[in-house]
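Encoded as structure tokens, here's the structure I'll be asking about.
Removed: one protein chain of the complex. Kept in place: all other protein chains.
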Amino acid sequence: MTGYILRRLVSAIPVLLGITVIVFLIMAMIPGDPATAILGSYATPENVARINASLGLDKPLVQRYFIWLGHMLTGDFGRSYALNRPVLDEILDRFSATMVLAGTSFVLCAILGVLAGVVSAARQYGWADRAITFVVLIGISVPSFFLGMMMILIFAVRLKWLPVSGMYAIYGGGDLADLARHLAMPALALAAVATGVIARMARSAMLEVLRQDYIRTARAKGVSETRVVLRHALKAAMVSILPVLGLQAGFVLSGAVYIEMVFQWPGVGRMLVDAILKRDILLVQGGVVFVAACYVVFNIAVDVVQGLLDPRIKA
Amino acid sequence: MSGFLKLLLRNRLAALGGVVITGIVALALVTPLLPLQPPDVTNTAERFARPFSPGHLLGTDNLGRDLLSRLLLGTRLSLAVGTVAALGAAVTGSAIGIVAGYFGGRTDNVIMRLIDMLMAFPYILLALAIVAALGPGLVNALIAVAAVNVPFFARNIRGLTVGLAGREFIDAARLSGLGHTRIILSELLPNVLPVIVIGISTTVGWMILETAGLSFLGLGSQPPQADLGSMLGEARAALITAPHSSVVPGIMIFLIVMSINLLGDGVRDALDPRLKSGALSRPRAATRVAREHVPEVPQQGVLDLQNLETQFHVGRRVYRAVNDVSLHVKPGECLGIIGESGSGKSVTALSVMGLVASPPGVITGGAVRHDGTDLLSLRPGDLRARRGAKVAYIFQDPLATLHPLFTIGDQLIEAIRSHRALPKAQARARALEMLEAVRIPNPESRLENYPHEMSGGMRQRVGIAMAMINEPEVIIADEPTTALDVTVQAQILSLLDELRRERGLAILFITHDFGVVAQLCDRVAVMYAGRIVEEGPTMQILDAPAHPYTKRLIACVPELGGGRRTLAAIPGLPPVVDKLPEGCAFAPRCAKAQEACRRGEIALEGAAPRAVRCLFPEEAPT
Partner (left out) sequence: MAVSALALCAASPALAQTPAGVLIVGQIAEPKSLDPAADTAVNDFRILVNLYDGLVRYKSGTLEVEPALAEGWEISEGGTVYTFTLKEGVQFHDGTPVDAEAVKFNFDRMLVEDHPYHDTGPFPLAFFFSAITQTEAVDARTVKFTLNEPYAPFLSNLAYPTGLIVSPAGVKAGGKDFGRSPVGTGPFKFKEWRSNEAVVLEKNPDYWDGAPELEALVFRPITDANTRVAEMLSGGIDMMVEVPPTALAQFRTQDFKLAEQAGPHVWFLILNMKDGPFADKLLRQAANYAINKKALCGDVLEGTAAVSNGPVAPAFSWAYDDSLEPYPYDPEKAKALIAQSGATDLSVTFYVTEGGSGMLDPIPMGTAIQADLKAVGFDVKIETFEWNTFLGKVNPGLEGQADMAEMAWMTNDPDTLPFLTLRTAAFPDQGGFNSGYYSNPEVDSLLEEARKETDQDKRGALYRKMAGIVHDDAPWVFVANWKQNAVTSAAVSHFTLQPSFLLELGKVTKA
């Protein structure tokens, strides 16, 4: 297993290197530069040149790429000019916030989605199935930012049940209950789409599995129906649900961009959008590489779990 | 009938989606003809007029423009954008996927690595970066949305193509000298097209959402042009003051995406042949029973099937898989049921404990008596308590019938603990004992094995052990040796025979092979087209088959050492059981059939213990 993980990690290196090239080129191609972003209306060519030189942007492209890559390999992601602090500090700060949000959402959508799919499959064409199918369809048919905005309007502004935005109360907060209050709306809004996708996938995977001969065998043994569904069928269905979970993790991470903007969550998605708009090159590059690396690692983890779940897959 | 209704109801959802989206598309198409207010004329004094204001049915937006006309034009544009983006992503992605899958090797490797990179790149940022690089505008947003969805198609289609590229017809095409382009276009494409269509139908909605998302970030259409996303984006600033200006486009997006999704599901289901056959509906815990009356006949033997009728209801068709079958088996006796595939023998066996998949299976008549009770009238819990404990099954192909993800030990222990509250250690000891009883070497270590780690013969021994583990009174063995080679088959048969004699088991043995019947069964029943056509003691029937069909079946068995006898396969195919001919079902294939055979019901009759369903039975050799 360790060997397998190592092999997968090694094979991820070219992918990550490719991503460094893509993100670097994109940032080089986008019109506008950090100097314009810093100086705004005062961006005279002279001032721009001075600032670009002080940021090292006057060097040739290829040289800049290798300087950046070299520094990054030593753990130095550079300094964000727009936030005036080391890129890595900012990413780590922001990333932990995103992990709380996206992680909660992901757990929420994985549990709710699989549960909905299982119930829906086990009660196929029953009222529970129809209700779930309907709710799930709503979930995947509404833009998440719209859902978020509506939630703020209803639960925060009108009913005043929940705080509008942010991660912790500015004063007197900081505990888990406070975090939960701030997390409730964004996590649900973010989970909606993925829950829908997972529920649909889980439903059809369960239906597929429930048709299998080994399910009939379990029934012929006299295994109770609950156990047939939750143990025999679900475990087998998880084999095809897991890759979807892996894929959805990527979508949740991306969808976090909108949700973080609407709910002012101090996460990495919003950071990257701001950074692109401010042409904060090093922050964008570092952030994207970091997010991509997490995505890759997460998918390796999914494959490993898959291997543990299904002994037929040779690890 | 009700299963059919349910399927229809499901289609009704898709139909609803179809109606809504057709309505929206129709509206979008006739929009230019409608007497609408000009969409771009501003009248800031009348901004944010509420819905149903005079002159503005849906009110006005932040510049006092008519929301209704903007909504309709925006819908038009958004639908077009979503469709074009989905098509663009599908065409590009599928092309990449087919090329990668078809050429394989390094091409595949390089392409898939690139796709991996795109997948690992957070998709919104990719879209954002593309739009930032190309400049804003609906066309560029469309390109961005399409681009970020290319990997989805590329991966799916590649997987499919890899599977197809190795198939014979592709090799054949290659050998016949067709060029790569021809092969891809004429051989591969038609085969992956349904999946592409399914992909498109399920992503159009997603594309509209994503374009709306980009517009939300301010990267969509250029003013004054309206698309739904930019309408939402422009109205957002007034969400609290004038919610109607965001709710109107919001609801339209919702309606479009929802109806497209419903329709997409319908399309997917329609293109998936398994759903039509009912294969994607969930089988219930026990076969549905819908009998008009229960025969009140005293029980014979330990298990008694009385006038059993099992049907499959698929759509409007009714397949009469088991038709008025009566059988019984005594303790220590082995009854064989023999017939070609499709003769209804397996369905008969599965009907006993309600294991026929339902839907589409329904038991429509008769009774199954055991211990004096009718198993078919038991409540689910009581039926479950007897499954495996009183009547156990051994199935064909244990690779498919043993759960692939649990160890042998787990599955055996579960079988015990489903019926007895035994501590795990004791259950384990019992499992070990049973593995020894079926002569599995190193049983201790085998407990930790998964099914795929064992040979076919070993797996079937496990299947037998699992059936025997609760010491049932009856074992129903459904072609247990079919998948095995001849030597292993002989071992399994002798094992079964031994167990039966030692433990006084009653065995119902399903097979299509008279050779197997000869080795094990005391009596045999021959089934054809869901009915018993002949029954009697094995030896007598082997010696003197009365039904022409039985005779042909026996003729199919090669005699050991006797070289080939008249190993003539039976010409023709068994009838489809939803259109049974009148009279004898075998008549169309029977060399001796006469006019009378094709008319009226033919009874199963004869002097006990034999019976035959034939007007002109074979003469007993004298």
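By written order: A and B. Residues from 1 in each chain.
We take it that contacts are C-beta pairs under 8 Å (C-beta built on N, C-alpha and C of every residue); 3 or more make two chains touch, one makes a residue touch a chain.
Computed from a prediction, not measured in an experiment: that's the story for all the values here.
Visitor: One chain isn't shown here. Among B:Gly179, B:Pro224 or B:Gly504, which residue touches it?
Guide: Answer from the full complex: B:Pro224 touches the omitted chain.
Visitor: Hey, which of A:Tyr65, A:Phe155 or A:Phe298 is the one touching the hidden chain?
Guide: Checking the options A:Tyr65, A:Phe155 or A:Phe298, the one contacting the hidden chain is A:Phe155.
Visitor: Touching the hidden chain in the complete assembly: which of A:Leu188, A:Val229 or A:Leu282 does that?
Guide: A:Leu188
Visitor: On chain A, what residues meet the omitted chain?
Guide: For chain A, the residues touching the absent chain are 30-33, 36-47, 50-51, 54-55, 79, 81-85, 90, 93-94, 97, 108, 111-112, 149, 152-153, 155-157, 159-168, 170-172, 177, 180-181, 184, 188, 261-264, 266, 270-271, 274, 277-279.
Visitor: May I ask you to list the residues on chain B that touch the chain which is not drawn?
Guide: With respect to the unshown chain, the touching residues of chain B are 40-42, 44-45, 47-48, 62-64, 132, 135-137, 218-219, 222-224, 234, 236-242.
The rule is simple: only the chains that are shown with their structure count from here on.
Visitor: Taking each chain's centre as its mean C-alpha position, how far apart are chain A and chain B in Å?
Guide: Chain centres of chain A and chain B, defined by C-alpha means, are spaced 33 Å apart.
Visitor: Could you list, by residue number, the parts of chain A that touch chain B in their complex?
Guide: Listed in rising order, the residues are 14-16, 18-19, 22-23, 26-27, 29-31, 121-122, 124-125, 133, 137-138, 140-143, 145-146, 149, 153, 157, 204, 206-208, 210-225, 227-228, 232, 235-236, 239, 250-251, 253-255, 257-258, 269, 272-273, 276, 288, 291-292, 295-296, 309-312.
Visitor: Enumerate the contact residues on chain B facing chain A in the complex.
Guide: Residues 6, 9-10, 13, 113-114, 116-117, 119-125, 128-129, 132-133, 135, 205, 209, 212-213, 216-217, 232, 236, 239-240, 243, 246, 250, 253-254, 257-258, 261-262, 279-283, 285-286, 350, 353, 355, 357, 380, 384-389, 392-393, 395, 397, 400-406, 414-415, 418-419, 450, 452-453, 466, 470.
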